[in-house]
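Complex shown without one protein chain; remaining protein chains in place.
Naming follows writing order (A, B and C), and every chain is counted from residue 1.
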Amino acid sequence: MAETKILAFVCNWCSYGGADNAGGMRLKYPADVRLVRVMCSGRIDPVFIIKAFERGADGVIVSGCHPGDCHYTAGNYHARRRFAVFRELMIFMGIDPRRVTFSWVSASEGGKWRDVVSETVERVRALGPFEGYRGLTGRQHG
Amino acid sequence: MGELQELARKLLADGAVKVVIGYEEGPRGVRPAFITTPKDADRLVFDERCVHNLTMYLTPTRKHIAALGKPAIIVKGCDTRSLAGLIRQSQVKRENVVVIGARCGGVLKDPSVKAAIAEDTVADRCRGCTIREPRLVDHLVGEPKPAPPGKSLVDQKIDELDAMTPEQRLAFWHEQLSRCIRCHACREVCPNCFCVRCLADKAEPLESSAHLRGNMAWHMVRAMHQAGRCVDCGECERVCPADIPLRLLNRKIARVIEARFGHRPDDDPESTAPIGSFQPEDGQEFIR
Amino acid sequence: MNLYQPYLMRVDEIIDETVDTRTLKLAFKDPAVAESFTFKAGQFGEYSVFGAGECTFCVASSPTRKGYIECSFKKVGRVTSAMRDVDVGATMGFRGPYGNSFPLDKMEGKSVVFIAGGIGLAPVRCVIWNVLDLRDRFKDVTIVYGARTVGDLVYKRELAQWAARKDVKLWQTVDPGGETPDWKGEIGFVPTIVGKAAPSPKDAYAIVCGPPVMIKFTLPVLAKLGFSDETIYTTLENRMKCGVGKCGRCNIGPVYVCKDGPVFTAAEIKKLPQEF
Partner (left out) sequence: MTRKAFITESDVRALAADLIAAGTRVVAPGRVGTPLGERIEYRVANKVDEILLGQDEPARSLKDFFLPPTDVILAWQEKKDQVELTPVSSTFAPQVIIGAKPCDAAALEIVDKVMDWDYHDELWFGRRAATTIITLACEGGDRSCFCTAVGLEPSGTRGSDVLLTPAAGGYSAEILTDKGEKLVAAHAVRFGADKGADEARAFAEKGRKRVDANLGLKPAEVRKWLAGHFDDAFWKSIALACHGCGACASVCPTCHCFDIVDECEGLGCGVRRRNWDTCQTAKFTMHGSGHNPRADQSSRMRQRVMHKFCIYPERFGEILCTGCGRCARVCPGGMDILEVVSKVNEMACGGAK
C-alpha cells in the first residue's frame, strides 16, 4: 500500500522517549511517520493539527505523558480537555477523526509507540491520502 | 423622561461617570451610543431592538472609548455573562464601570423594524433565556418581562447536523464557509476577542486568504479559542456580512463542554473556566 | 504575467552590518535584465523570499554600480527573518524600481550634506556612492552619521573608506554612553553634531534620513545654518504592499509615499498631515 505522510507531535519527556525506546529496542514500524518534538502535550495547539493537514499530512499523531506523569504537573490534563473539544469540533465539521490519533506514551513504552504508529498508519492508509483538505484552496483562476 | 434616561443624566451630572454606553435611535434602527453630557441622556433608548452586546466596548482594545473616562454601560441579562467573563479574564475591573442592568424579555431577530416579541419575531438566542433580570449590576431599570417564547432553532439545527453523515456535514460547512471573506467582523464585535494581536493578524500559522482552506482553519481556531468562554450573545452571527451561521459552531462547542465538563457560561466573575482548568478524572475514551 | 511578478535574484554576498542588521547583495539571474535594469538613487523595491512574502526597502547600492542591487535590513518580522536565513546562492525576488528619486541632476555642481542616523544610512549611502562615483561633478561632500552605539554603526568598511578620502568630510558620532574606549569619533546626538560640523548652506543640498525624532531635531539646526526647506531632502518609509499606488496603505493624506515619494523635501513634508 502507498506510503502516507503522518506527522507526530510528541512531548519531549515521555513520548519522544517512547519513540526513542522503540528505536533502541529495534522495533519495526512503518516509516510513514515524522516526529515534531514539543516540550509538552499542553503546547500542542489544535492549529498545529490543522496546519499539518494544510501542508499535506494525511494523518496526525498527538502524544504526551500519561495522566499524572506530566513533567510540568498538569500540561497533559489541560491538553486532554482541549483535544476532547477539538475532536468533537472536527467531527462536527465533517473532518474524519480517524486521521488523528491521541495517545499517551511513556518513555519506557517503545512497544506502545510502535503500536500507536502501526495502527495509525494502517488506518490512514485505508482512508487514503488527505489531498481533499490541502486542495481546498480551489486554485481556479477566473 | 424615563427611568433609564434620568439615571444616565444623573450619573453624568454628578460626575460619577464620563460616558454612558447605551443605545440610541440611528438611521437604520437602534445603534450603540456614547453619551457624554447630561443633556444628551434623552437620546438613550432601550427596547427589544437593542440586540447589540455593548460590553466589548469596555475591553482595553477600545482605546478611544477608554479615553473618554469612566463608563457606565447598559447591559441586558445575557450581556452580564460577557461582562463577568471580561472581569474573570482581567480585562475589566468591576469597580471601574457602573453597570446599568435593563430587564429584558428578549430582543428581535430583525432589529431594524419595530415589532412585538413573539414566537416568529424573537431572536433565536433569546429562546430559553434564564437571565432576564441582570444580577451583576449597580442599577436595575425597566419592568419585569415574560420569558421569550419558543425553542432554540440552533439546537435543532445542531441535532440535524449531528444526524448527518460526515460527508454531508463537510459539504454543509464547505457551503457556508465558502462565503467567508475573512473580514474578521465576527472577531471585532466579540467581547471575548480582546487579544492585543490576534493569531489571524500574523502571517503564520493561519492563512489569511479567503479560500476554503484558510476559512476552515480560521473558523475552527476561532471556535476553539471561544471554547468555554462564548456566552452565545450571537453578535458574530449578527454582524457577519456573509450570513455564516457562526452560532452553530460556538453553540456546539458549548454543548460539548457542558456534556463533558458540566460547565455553562454564567454571570459569576468568580467561576472557573472549563478550558484552562481540569479534573484528573476527565473522560479520555478517545485517547489511545 | 502581471506587474506583481518579481525578477529572480541570486544572493551573491551577505554582509553583517551589526548584530541585527545585514546587507544582501543581489544579482539579477536573467542576464538580459542585469544588462537593462536601471534605477535612480532613492528609489525602492519589493524584495521577496518565496514562502515568506514581500518587504519594502530602498535600493542601498548606487545606480552607478551595474548588474546588482543591495539592500540593508533589520530583522523585525516574517520576511526579514526569512531574509536572514538565506544563504549565498539562494534565490530571492525583486520588483522595482518604484517611486521618485533624489534630484541628482539639480545637485550637480553643488555641495551635498548627508545626514543619517542608524539604519537610515541605507538610502543615503546609495546617494553617497552615486555622488562619489561622479565626484568631479559635485562640490563639497559632508557626511554626518550617527548611531546609538558604536555597534549600531552600519557600513563600517565604507565609513573607513570615506574617512580616508580627502574629498569627503565625514563626521561620525554615537549617542552619549554608546562609545567604546577606543572610539575616535564624536559623542553626541546627530543634530548637535550637524551644528558642530556647520556645513555651508551656500549652493548646497542636504539629505537627511533616520529616525523621525532625529529628523525632527535636525531640521531646525539646518534652518539655523541657513538651509531652506526646499534644499533639504528626506525619504519616508510607510508600510507598503504593492509599491505601485494600488494597495492603498502608504498614503499620508493625499500623498502616496510609493508614487509621490519616497523622496520629499522638508517643505513638502511640512505641508503633509502629521500622520506618519
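In this text, a contact is a pair of C-beta atoms (placed from the backbone, for glycine too) under 8 Å apart; a residue touches a chain by one contact, two chains touch by 3 or more.
Source: prediction; values computed, not measured.
Asker: Tell me the shown chains the invisible chain touches, ordered by label.
Answerer: The chain that is not shown touches these displayed chains: A, B, C.
Asker: If the hidden chain were put back, which of C:Ala52, C:Ile128 or C:Val144 would touch it?
Answerer: Missing-chain contact among the listed residues: C:Ala52.
Asker: Of the listed residues B:His184, B:Arg264 or B:Arg288, which contacts the missing chain in the full complex?
Answerer: Checking the options B:His184, B:Arg264 or B:Arg288, the one contacting the hidden chain is B:His184.
Asker: If the hidden chain were put back, which residues of subunit B would touch it?
Answerer: Per the touch rule, subunit B residues meeting the hidden chain are 26-34, 52, 56, 63-65, 68, 157, 176, 179, 181-185, 187-189, 201, 203, 207-211, 214, 235, 237-239, 241-245, 248.
Asker: For subunit A, which residues reach the chain that was dropped from this view?
Answerer: That gives, for subunit A, the contact residues 55-56, 134, 137, 139, 141-142.
Asker: Since one chain isn't shown, list which residues of subunit C touch it in the complete complex.
Answerer: 1-6, 8, 48, 50-54, 74, 76-77, 80, 89-91, 93, 237-239, 241-242, 244-249, 251-254, 259, 273-276
Here is the rule we use: only the chains that are shown with their structure count from here on.
Asker: Among line, ring, star, complete and other, which best matches the way these chains touch?
Answerer: Here the contact pattern is a line, an open path with two ends.
Asker: Just the number, please: Cα centre separation of subunit A and subunit C in whole Å.
Answerer: 49
Asker: Report the inter-chain centroid distance for subunit A and subunit B in whole angstrom, where each centroid is the mean of the CA atoms.
Answerer: 34
Asker: Which residue numbers or ranges of subunit B touch two or more of the other chains?
Answerer: none
Asker: Of all residues in subunit C, which are in touch with two or more distinct other chains?
Answerer: Residue numbers touching two or more other chains: none in subunit C.
Asker: Quick one: which bits of subunit C touch subunit B in the complex? Just the residue numbers, please.
Answerer: That would be residues 52-53, 77-78 of subunit C.
Asker: Sort out for me which residues of subunit B touch subunit C in the complex.
Answerer: Per the stated touch rule, the residues are 202-204.
Asker: Under the definition above, what is the set of subunit A residues touching subunit B in their complex?
Answerer: So the residues of subunit A in touch with subunit B come to 46-48, 50-51, 54, 67-68, 74, 77-78, 80-97, 101-104, 116, 119, 133-138.
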